[in-house]
Structure formats: structure tokens, C-alpha cells
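What you see is the complex with one protein chain gone and the rest in place.
And then chain A:
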Amino acid sequence: MVVPDAVYKRVTVFSTLFAVAAVVGGFLLLDVATDRATAELSEVQPLVALAGLGLIAIGAVTYAFSTRFRADGMGNAKDETDELSDNG
């Protein structure tokens, strides 16, 4: 998906910000849930741990999703599905 430069900048800046915050936050939650990976299995807080894993996943998905937006001239034109082919 080729977008205007102005949109591309905003997508990149905010997606990166969110992805980083989500992944770091996810690991913090995991640390809390497992007492920095030192807690016994019975003392792990499952909800917090899952929330942490979820946040990491959200960060990864946000980043992956943002990569579908490209500025003009980026990437390989043959992968461009956005433009309709008129078969020559």
C-alpha cells in the first residue's frame, strides 16, 4: 500500500512508538507476574503473565501491520498489488 510521504512519516513514528512501548511493557508485566522469573510455578500470576504475552504480541502485530504502508519509491514494484494490472 503506497501512501503519501506525510502519512508514511506519521505511520512510522507512531507505530514504532506503540510497538516499542507495548513490547517493553509486556516484558515488564511478565517480570511482575513471575517475580523476575524466580517465582515458583504455583505463585505465577497467570492473568498478568498472559496480559504481558498479549502486550508483546500486540506490539509485534502493530509493527508488522505498519510495514504494509510504504512511501513512494520504497520496496519492490513487482510486489505491488495495489495497482491494477492491465496486462500490458
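One rule holds for everything that comes next: a contact is a pair of C-beta atoms (placed from the backbone, for glycine too) under 8 Å apart; a residue touches a chain by one contact, two chains touch by 3 or more; residues count from 1.
One rule holds in what follows: contacts and distances are computed from a predicted model.
Enquirer: Which choice in "Cytochrome b/b6 domain protein", "Hydrogenase", "Indolepyruvate oxidoreductase subunit beta" or "ABC transporter permease" gives the name that UniProt lists for the one chain left out?
Expert: Choosing among "Cytochrome b/b6 domain protein", "Hydrogenase", "Indolepyruvate oxidoreductase subunit beta" or "ABC transporter permease", the correct UniProt name is "Cytochrome b/b6 domain protein".
Enquirer: Which chain A residues would touch the chain omitted from the figure, given the whole complex?
Expert: Touching the missing chain: residues 1, 3-4, 6-7, 9-11, 13-15, 17, 65, 68-69.
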